[in-house]
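Complex shown without one protein chain; remaining protein chains in place.
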Amino acid sequence: MKGRMHRWFPVLFILALLSGCGKDAQEIRSIEDARDARIGVMTGSTGEELALQMFPEADIKSFDDVMDAVTAMMSGKLDAIVTAYPTALQVTKKHTAFRVLEEPLRNENTCIALRKGNPALLTTLNGIIDSLHQDGTLADMRRRWFKKDLSPYEERTLEVPTKGEVLKIGVTATREPMSFMDRDAEVSGFDGELARIIGRVLRRPVEFHNMKFMGLIPALQSAKIDLVITGMTATAERKRSVDFTKTYFENAQVMLVKTAAPHGDGKVRVLKDIDGKRVAVLSGSAGDLAARRRFRDSEFLVMENAADAAVALNTRKADAFIYDRSVLENIARQEPGLVILGEPVAKLEVAAALKKGNTALASELNEAIGAFTEDGTLAILRKKWIDGDGGSLQESNAVGRKGEAELRMGTCATLAPFSYHANGEITGLDIELARMIGNRLQKKITLVDMPFGALIPALQAGKIDFALSNFNVTEERKKLILFSRPYLQNDISALVLRSAAAPATPVSEGASLSAPDLNGTRVAVLLGSTHDTYALSHYPNATLLQYKTPSDIILAVKSGKVDAGIYTTETLREIFRADPSLELKGGVLFSVPVAMGFNKQNDSLREQFNVFLQDIRQNGVYHDMVDRWITRGEDAMPSISGTRANGVLRVGVVSDKGLPFMIVKNNRLVGFDEELAERFAAYLGKEIKTSDMDFGNLIAAAATNKIDMIASTLMITPERALQISFSDPYYEIGASAFVMKTGGAEAVAGNDAPGAAYSFIQPIVDGFQNNIIKENRWKLILSGLRVTVIISVLSALFGTVLGAGVCAMRMSSAKTLKTLASVFISLLRGTPVLVLLMLIFYVVFASVSIDPVAVAVIAFGLNFAAYVAEIFRSGVESIDNGQREAGISMGFTRLRTFLLIILPQTIQRILPVYKGEFLSLVKMTSIVGYIAVEDLTKAGDIIRSRTFDAFFPLIMVAILYFSISWLLLQSMAYLERRTDPKFKRIKTAV
Amino acid sequence: MEFQIQKETAATVVAVIGRMDAVTAPEYEKKLAGMMDEGEKNFIIDFGKLDYISSAGLRALLMTGKRVKSLGGLMLLANIGGAVKDVFAISGFGTIFPMHDTVQSALGAAEE
C-alpha cells in the first residue's frame, strides 16, 4: 500500500499545481479588491458583460446557475460573484457566510416590458407606476419582499377581478424574491404582487405564463403574452425589440463575497467568552437588557424571534443567544448541536403585566397566582410545559358564556413553551395559566396575539387588560407597567454552539443521573464503537465482551451471558418500547456529537454535505426529521424525489443499528440516518446505493474508498479522525447501560408464561408470524438465500475449474509450474477463508469499485481450488498406471487417454470427497457479511435485530442451510448415479 | 493326523486318518502310549483312511508294537491299501505284524 501511495504523490502534486491553485483566495472588502480576483458571473446576463468591462484584469468564470458559483466560492475557487441584487440577497439568506458589498457595481432599471406599438397601454402603465411610487406602495413592497433574513414575506392578498379580458403576464418564476413559485404553485414575489395590482387597476384578470427568461421577449413579440413583469432590466439592446415602462424597481448589479472569519474564533465555552463576541437577542426582551448590561463590548444582533436566533447560532452568524433558560431548554432539546452554558447571565422573575394603576385586576391575579402556587398547580404547569413536552391544554370552563365579563389578554405567540402556535391554535404555559385564571375569576379570556414589542403599548393604551407572555420583571419595565406577583422564575442564560472538539460532557438536562457502577460485572458493547472505548477506560475491572452487532448485545443481556450492555440511549428507548423486559441502568453515560464520515481525500463531498446540512436546518426539514424520528418515534419514511443523473452516492450503513436511526422495515432501510442520506443524495442529484456492513468495518470501507459516506450515527472521535474526515455534527447521541428487569421473566407478559398448555405451539406460531410473515420478511430470507446459493455455486464452479488447472500444473514435469502450484496450494489451504476474504476486499481491491459478491466468489473460489487440486491429484494418482499404459498402447494420445480413461475413473473416485468439500463451501459462505454482502446469515441477523428474537431466526437459517446442503447432496448423488457405469445396467435389470 | 477310536470287547480299534510321516508319527505314538497307560493292550490299527506313510510312520508302528508285546497284548494291522500297501511292500514290513484285510477279520483273530 505504501508503495502505491508514494507513486501517486508526484501526480497529485502536479494536478494540484495545475488546478488553478495559482492564486490564493482573496478577501474582498470592496470593489477595488476585486480588480484581479476570480469572479463568477451568470452566462448571458448583464452582470457578465459588466464584469468583463469593469474588471479586465480579473479571472472571470461563467456559470449557468448561481448555485454552482456559490459552491465554487464556498470551496475557495472564487473570490466574488457578480449578480443582480435580488439573487444575491437570496444567496445571503441561505449562506450566511456570504454578504453583499454595500457599493453596487451598477444601477439597473427594472421595468415592465410590452409590445412595441402600444402607446396607450404604455402611458397607462407609467401612470400606475407613478402613483405607486407616490403613495409609497412600491417602497413598502420593497421592504416586504427584500428581507435580509429568512423571516416570512408579508404578502398582501389582493383582490383581482375575475371577469374581463385576460392580461397575460410573462414571468420567469425562478428569481426569488422578484418572481417565484410559492408553496401553492402560484406566482409570488414582488413582480407577482405588482402584476396583480396592475390587474386590479386595469380591472382585468391576470394570467401568469412562466417561461425561460430567453423566451420572454419573443413571446411578447408574438403576442403570446401582453406584458413581462419579471425583474427585467431595460437595456438598450432590448429596447430595440420591445418597449419599457418607467422604472418600478431600482436594481443593481452587486458583488457577493465571502465574509471574513468571525471575530475571535467564535467558540464559547464559558460565559465570559461571550464578551466581545456577537450575541443574538430578542428585541425588547429581558435577555436583551441583561445581555447588554453584562457584555458591554459585544456586538448585538437583534432578532425577531427565538427560531431565528437559533438559526443565527447554527449558521455562525451569532456566537451566543441570550434569553430565558426555559425557552433555551426547549430549543436545546431539539437542536442537539446547541448547548446552554451552565452559568446564567441573570435571574429574573416572570409575572403578568398590567396597565399601571390597574390594582384591582392586579390583586385578583395575585390571589389566583398565590392559590396556584400553594396548591402546586404552578409546579405542575412548570413540569408539564418546561420540563416536559407540553401537550394539550386543559379544558376551560369559561368559554362563551353570554354576558360574562371578558378579559382581554395580550400575548406574543412565538415563544415556546410559553405561548406559541401549534396545531392551529395558540397554546403554551401562559395560555394554560390564563385559562386557569379565567376559570377561577369566572371570566372569559380573549387572546390577542401581537408582537412582543407591542404588548406594553397595548397595555398602556388599554387595548388589553393584561398580558401573559413570559414577561420578565425588570426595573425599566416597572416604570411603564404594573406587574403581578411572579408566577415563574427564569434564568436568563446563554445558548451557544457545541463545538465538535469539545470533550464529551454529560447532557445538560435537568436531572443529573449518576453513571452506574459496572465494575466487576460482565458488560457487552459493540465492537469498535465509542461505547467500547468508554467502557475500557471507565470500567477497567469489568469483563468486557465485544459483539459485532447490536442484536447480539441485546441477546447477550437477555440470555444472561452478560450482566449489562451499553448502547445508544435513543435506540434503547425504542427497543424498550418493543421489549419490556429490559430497562436502563443509570442515566446517560456520555453523549457525543455524531456526523457523517468521509474519505479523507473527498473534501468536496464533505463540504457539500455541510452546505446541505445548513440548508435543511434553515428550511425546517431538519427540525421536521428530528420531530418525526426522535421526538415522536415515528417510523415512516417520506418519499424523497430527485434526479439520479449525477451518478451514485455509495453510503455505508449498519442496517440493524436500531430506530430511530436505522432499521430494516418492509425490506427497506428506514430511519433518521437513512432519510438524511437519501435527502443528501437527492440534493446532489445522485442515486443512493447503500452497503450494509458491520459497524467495525465502516471506517475501513470509507478509508479504502469502498463507500463515499458513512451514515451511521458515527461518533466523532480523534482516533477515527485519523482515518476519515467528519462532516459537521448533525446530532448528538448518548450512550447508556441497560439490564434485564429483575424478575424479568414474570415482568414479561404473554406467551412465555410457563405451564400454559398451548405455550409450546403458540411461540412457534408467533415466531413464524413475527419473523417471516410480518413486513414480508420472508422476502429478505429469499433474497439472502438466493445470494448464498449464487455465491456457493459460482465459487464451486470457478474453484473446480481453477483447481483442475492447478492440479495439471502440480502434476506437470516442468519444475516451475510444479513449484508454483505447490506454493499456491499451501498458501491457500493455510489461510483462514475469512482473512482471505478481507484481504482481497480491502487490500487487493482497495480503492477499486467492485461488487462484493464478485469478491466473495473470487475468495471462496481460490480457497476451493486449492482443495480441489489436491483431491484431483490424489484421485489421478490412485488410478493404476496400467490403465494409462493400456490406453497409450492402444493408440490413444496422452490427452485422450486422460480424458477417456483416467478422468472418468478419477471422478468416480473423488466424488465422495468433493461432495464433502462442496458442502463445506456452502456453509463457509455465511461469513460474507463481513464485506457487506446480504446473504442468508445476514438476512437472519437483520430479522433478529428487528424482532430481537434469537431462537426463531437462527433455527430458520439453520434449517435453510441444511436444506440447501441436502438438496445439493441429492443432486450430487444423482450425478454420481448417472456417471456410475453400472447404473444403466441396474436400471435395465429392474 | 486324526484318530477314530472304537473299543470292542476283543480289542480297541484305532483308525488312523491322513498322513503318518515324520511330523505326525509322534502323535500316533503318544496316542497309543496313552491308551496303554490306561490299561489297554489289544489294538487293531485300521489303515483305511491313511493316505501316506513314511519310514517315520513305520518306526512308530514298530515302537508301539514292541511295547504292546511287552504288555502281553495284541497288535493287528487291518485295511491296508493303496500307497500305504506299496510302502509296506518295499520296506519289507509285511511280515512283522499280522495283517488283515478287514477290521472284522482282525477282530475275529483277536478274540482267539
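Think of it as A and B in the order they're written, each chain with its own count starting at 1.
The rule is simple: a contact is a pair of C-beta atoms (placed from the backbone, for glycine too) under 8 Å apart; a residue touches a chain by one contact, two chains touch by 3 or more.
Everything that follows uses one rule, which is that contacts and distances are computed from a predicted model.
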Of the listed "NADH-quinone oxidoreductase subunit L", "Intermembrane phospholipid transport system permease protein MlaE", "ATP-binding cassette domain-containing protein" or "Glucose-1-phosphate adenylyltransferase, GlgD subunit", the name UniProt assigns to the chain that isn't shown is "ATP-binding cassette domain-containing protein"
Shown chains that the omitted chain touches within the full complex: A, B
Would you mind spotting which of A:160, A:252 or A:888 touches the chain that isn't drawn? A:888
Taking the entire complex into account, which one of A:373, A:908 or A:965 touches the absent chain? A:908
Under the stated touch rule, tell me which residues of chain A contact the chain that is not displayed. 880, 882-883, 885-893, 896, 900-901, 904-905, 908, 981-982, 985
Listed in rising order, the chain B residues that touch the chain left out are 21-23, 52, 54-56, 58-59, 62, 83, 87, 90-93
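Convention: only the chains that are shown with their structure count from here on.
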Chain A-chain B separation of Cα centroids, rounded to whole Å: 117
